[in-house]
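With one protein chain held back, the other chains of the complex are shown just where they sit.
Per-chain residue numbering starts at 1, and chain names A and B are given in the order in which the chains are listed.
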Amino acid sequence: MPDEVLLTVRRLRTWFELRRWGFVRVGFVRAVDGVDFELHRGEAVAVVGESGSGKSTLAKTILGLHRPRQGEIIFEGREVGGEKDLRRYRSRVGYVQQDPYGALPPFMNVQRILEEPLAINGEANPGARMQRIREVLDEVRLSPVEDFLPRFPHMLSGGQQQRLVVARAMILRPQLIVADEPVSMLDASVRIEILQLLRGLQARYNLSIIYITHDLSTVRYFCERVFVMYGGMIIEQASTDDLLRNPQHPYTQALLAAIPDPDPENASRVRVVPPGEPPSLLSPPSGCRFHPRCPAFMKGICEVQIPPDFEPAPGHRVACWLYDERGQGGPPAPSRA
Amino acid sequence: MSAGNGFFSVEDLRLHFRTARGPVQAVDGVSFTLDRGRALVVVGESGCGKSSLARAILRLLPRNVHAYSGSVRLNGMDVMRLPEEQFRREIRWTRLALVPQGAMNSLNPVIRVGDQAAEPLLIHGRAGSPAAARQSVQEVFHEVGVPRDFLDRYPFELSGGMRQRVALATALVTKPDLIVLDEPTSALDVLTQAGIMNLLKTIKRETRTNFVLITHDIAAASEIADDAAVMYAGQLVETSRAEQFYREPLHPYSRALMASVPTLRAEKTLEFIPGRPPSLINPPPGCRFADRCPYRFDKCSEEPPMLKVDNRLVKCWLYR
Partner (left out) sequence: MSRVWSELRRYPTAVAGLAIIGLLVAISIYTVIAIPYGEAIRLWRGGEGVWSENPRNARPIWFNLLPGVELPRTITVSSQRAPRRVEAVGGGVKQVTMSLAFDFPYRTFPTELAVFFDAAYAERAPHVVLTWQPPDGSEIRLGEFTAEPHGIYRISSDQRLRQTLGGAPEIVLFSAPAAPQHPLRGRYTLTITGFLFEESAHLDARLVVYGRAHGLAGTDDQRRDLMIALLWGTPVAMAFGLLAAVGSTVSTLVIAAIGVWYGGWVDGLIQRITEVNLIVPAVPILIMIGTLYSRSLWIILSVVILLSVFAGTKTYRALFLQVKESPYIEAARSYGAGNLRIVLAYMLPRAVPVLLPQFVTLIPSFVFLEATLDIVGLGDPLLPTWGKVLDDAYRAGALFGGYYYWVLQPAALLMLSGLGFAMLGFALDRVFNPRLREL
């Protein structure tokens, strides 16, 4: 069922307390500051942003590694709240991390690494465990399986390590995989291997995937929808095609304009880059977080209030005052802040 | 790829390291020529020896060197022949500079960035006084886009992009003839990367400084490349002018690499390269890419020389 909603995230905020000298609270780092979206079964969604946009924190909050300060995460119809829910939830969500070597305990061999999630989640029968381990290693094409079982992470190549991480993420038969920059530490020629692997798994098991990345070029090969994050908020949501063809938010436009393709003409062009730096999550700018750098800045509105989501085209949402159909200066629609 | 006899040239450069398991042939006979004011990009994946190439050019050698030979010519003079002390005084950092990989993370955390950038001037006696050095640093900071008041800040107060600019400024402050940059933007965000690339383009145009940019990112490389070279298993397998290279790579590895890079704007099917690059300890005889090459034939068991195709060089028997 392509339209069944697997995961709903509403008004999610993850703030980190900043303390000085251990107990004087100085303020909050607002890593995720009001995120809403829906994820369908079998859908691959990219969360794109630069460092400091909060995308990693969003991923970890969805995984249950951070406690949100506010907001709801509703998975398979049930809200994920207390400890008990969290345990069950965690076994339905797989995590693929950025650093393949760091994600694997160096003192455990392949078999042990894959056994751990099974043992922790109650699979006591060693025979059943081994069977599942073999299945999953086959799935990620680390075969012959017997060869790989006794190996330690440092005996595997980067690509193989990442396959193992994917295997570990898949071993509990999750419904959702959160992949945080899964290929950015791999060589160019190995990246596609892993992306194709994930794509294949998605198709075969009707998996939903949240793919966190800063590299928009890979998104096209992999995801149906894209969320663009800036300053802890999602500022644009659209289908991949739509976003790449008609980016609406000025930040998205700048982002796309800054990405080079391998083209010799690049050497003679100068790219337009928005001035300034990504906003501080501790003391973010008032109103729209992008306004200090925005070429389309409208004084009197942009720095005053955080824009809500507008929908200039079906399925394409932008959090930008430029798309306020009622014209500038009118009373704002119910904001989501 | 160079018209004249080249402002900067490297010939048969070799750097082998001694390890417990045998000599690592990190740089194994690299040659290229660069005209004045042009930028060469050396593209390669991890383990191909590209970082060792940077060190070999600057003669920044570790203690376990097994072999180091070849020639590095700057404006006709072979700087490899110079004794160590003379090289240090006259060439390194004054005429040849380096922005090493992860430079932004290797700034000294307890020294202000302005003082760090001034060090090359003071060490090489290029500034009359500390005040004059500070003045030069201010100028260079302005060139690279670091605001004036950052001179007295510490590295931890700066963002990644800013620190990279400081590292670049430190290399530029002595106005060298050539700068080697090792993965200058790989740890940076897209927008910051674009900014740094813009900066390099401007500097190249205005000061005619040569760049040798080493990276695995073939798309980012196209931003600044005048000439392109591809490195595999310690050797250069292709060198040519950038336009020719990006339009049509010749070597099977270059082709495969190009096919594995996703593009934002153009439609294309991506293909990955099966297998792994060979170990640099005892590399296999013959062409080192042969076991992964779709076009392999029996001649490939013999190591191909650099063959000329138009004014490009390709290390592949297909072009005999």
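Note that in this section a contact is a pair of C-beta atoms (placed from the backbone, for glycine too) under 8 Å apart; a residue touches a chain by one contact, two chains touch by 3 or more.
This structure is a prediction, so every number in the text was calculated from the model and none was measured.
Contacts of the undisplayed chain with the visible chains, over the whole complex, involve A. Taking the complete complex into account, A:99 is the one of A:99, A:135, A:224 or A:324 that touches the chain left out.
Of the candidate positions A:13, A:90, A:191 or A:316, contact with the hidden chain is made by A:90. In the complete complex, the residue from A:65, A:272 or A:313 that touches the missing chain is A:65.
The chain not displayed touches chain A at residues 60, 63-65, 87, 90-91, 93-95, 97-99, 102-107, 116-117, 120-121, 165, 168, 172.
Keep in mind that, in the parts below, only the chains that are shown with their structure count from here on.
By the touch criterion given at the top, residues 50-51, 157-158, 187-193, 196, 214-218, 220-221, 244, 254-256, 258-264, 266-267, 270-271, 273-274, 277-278 of chain A touch chain B in their complex. Across the interface of their complex, chain A is touched by residues 39, 45-46, 159-162, 189-195, 197-198, 201-202, 216-226, 242-243, 245-247, 256-258, 260-266, 270-273, 276 of chain B.
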